[in-house]
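All protein chains but one are shown at their positions in the complex.
For clarity, chains are labelled A, B and C in written order, and residue numbers in each chain start from 1.
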Amino acid sequence: MSIAMTATCPECEARVKLTPDLEKGEILQCTDCGAELEVAETNPVELRLAPEEEEDWGE
Amino acid sequence: MSIAMTATCPECEARVKLTPDLEKGEILQCTDCGAELEVAETNPVELRLAPEEEEDWGE
Amino acid sequence: MIVIKIGGSLQDVDPLLSDIARYPEPMVLVHGANRELNELSSRLGHPPRMVTSERGEVSRFTDSLSMDHFLMAYAGKTNKRMVERLRSQGVNAVGLTAMDGGIAVGRRKPDLRVSEGGKLKVLHGDHSGSIERIEPRLLTLLLEHGYLPVLTPPAISHEGVAINVDGDRLAMEVSAALSAGRLLIFADTPGFLRDPDDPASLVERIRGDEIDALFASARGRARVKLLAARQALQRGIGAVGLVDGRRERPLTDALEGAGTWISA
Partner (left out) sequence: MIVIKIGGSLQDVDPLLSDIARYPEPMVLVHGANRELNELSSRLGHPPRMVTSERGEVSRFTDSLSMDHFLMAYAGKTNKRMVERLRSQGVNAVGLTAMDGGIAVGRRKPDLRVSEGGKLKVLHGDHSGSIERIEPRLLTLLLEHGYLPVLTPPAISHEGVAINVDGDRLAMEVSAALSAGRLLIFADTPGFLRDPDDPASLVERIRGDEIDALFASARGRARVKLLAARQALQRGIGAVGLVDGRRERPLTDALEGAGTWISA
């Protein structure tokens, strides 16, 4: 199962370069619009906006 | 470790016959005074009065 | 006021909990977690040790380590998942064991006479016992302020040691102490079956004076439930329902008469 080398940014539809060791849940940054993207699926690759960083943490 | 064949009844001091497969916690009856005896220890054998039967049971 | 006992044998309690969430009257829930405990203790390498008394009554020998597991299964997972489920449906539930606030105090019986391998033996260090007194103050306080108490064994001994007690008896004692009008015992059977293997042999109504006759032929859990029902009536509880917890609206159906109802 080889991973495609690029995918489409859901924000700006630019092509996003993918690394071979891509993992589900990984966070990437779209080099065009700068949006933070989450790898929702790897087979086939699906990207979606990553959840924002929480300002505070439980235990 | 062979178990002695008899032991003394703590109630009436008669000799109580013991079976070879004697186990700790086992309940015996003194053939002389009829008291119910518990095998407290097997090496050496120690007998004591067995607790009475409870009239009611928890789960 | 009604008391509801949710049997440990009931696999899916969600329909019953949802039906309870719709019920407006004050109520106390009592539950067990037998199956949870058996599974947990086996997985933790200290499998349940069931023993049989001289009169053939089966019970769980609860040493100190088993009581740790008992607290985890009953007071931890089962009690709090029930509270979570009820709260998610708008019920102001409060989970408690019968130790908390000294709700149920009783006598610990550390020595247990059992027949094992054809021999009569004494086991020591059992953390089981029987309930002698219910202190209803905490339950009444919570009920008066709109909370729904969700209660589980263990109870506590006079010396302050956790003791395993029968869930049905705890529900019965609490019903009597709070003078509940009805005690409903939900399990995974239609009710009291004349023949345990034939669901159609459901006995729908039992009068107090008919219990002894049925008692003789009852076995296992059904026997303990009949015992609890008879004592409930003797203690002034109006009616006891042995009802099916697996229906879509178990409480609604029961209150409309489904299952086995026992009254004076």
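The rule is simple: contacts are C-beta pairs under 8 Å (C-beta built on N, C-alpha and C of every residue); 3 or more make two chains touch, one makes a residue touch a chain.
No experiment lies behind these values; they were computed from the predicted model shown.
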{"item": "Omitted chain's touching partners, listed by label", "value": "A, C"}
{"item": "Which of C:N92, C:S201 or C:T252 contacts the chain that the document leaves out", "value": "C:N92"}
{"item": "Option touching the unshown chain, where C:V3, C:L16 or C:V83 are the choices", "value": "C:V83"}
{"item": "Missing-chain contacts mapped onto chain A", "value": "23, 25-27, 38, 50-51, 53-54, 56-59"}
{"item": "Interface with the undisplayed chain - residues on chain C", "value": "40, 43-45, 68, 71-77, 79-81, 83-85, 87-89, 92-97, 99-102, 137-138, 141, 145, 147, 154, 156, 159-162"}
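The working rule: only the chains that are shown with their structure count from here on.
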{"item": "Leading chain pair when contacts are tallied as C-beta pairs", "value": "B-C"}
{"item": "Rounded Å distance, chain B centre to chain C centre (Cα mean)", "value": "36"}
{"item": "Rounded Å distance between chain A and chain C, as computed from the means of their C-alpha atoms", "value": "52"}
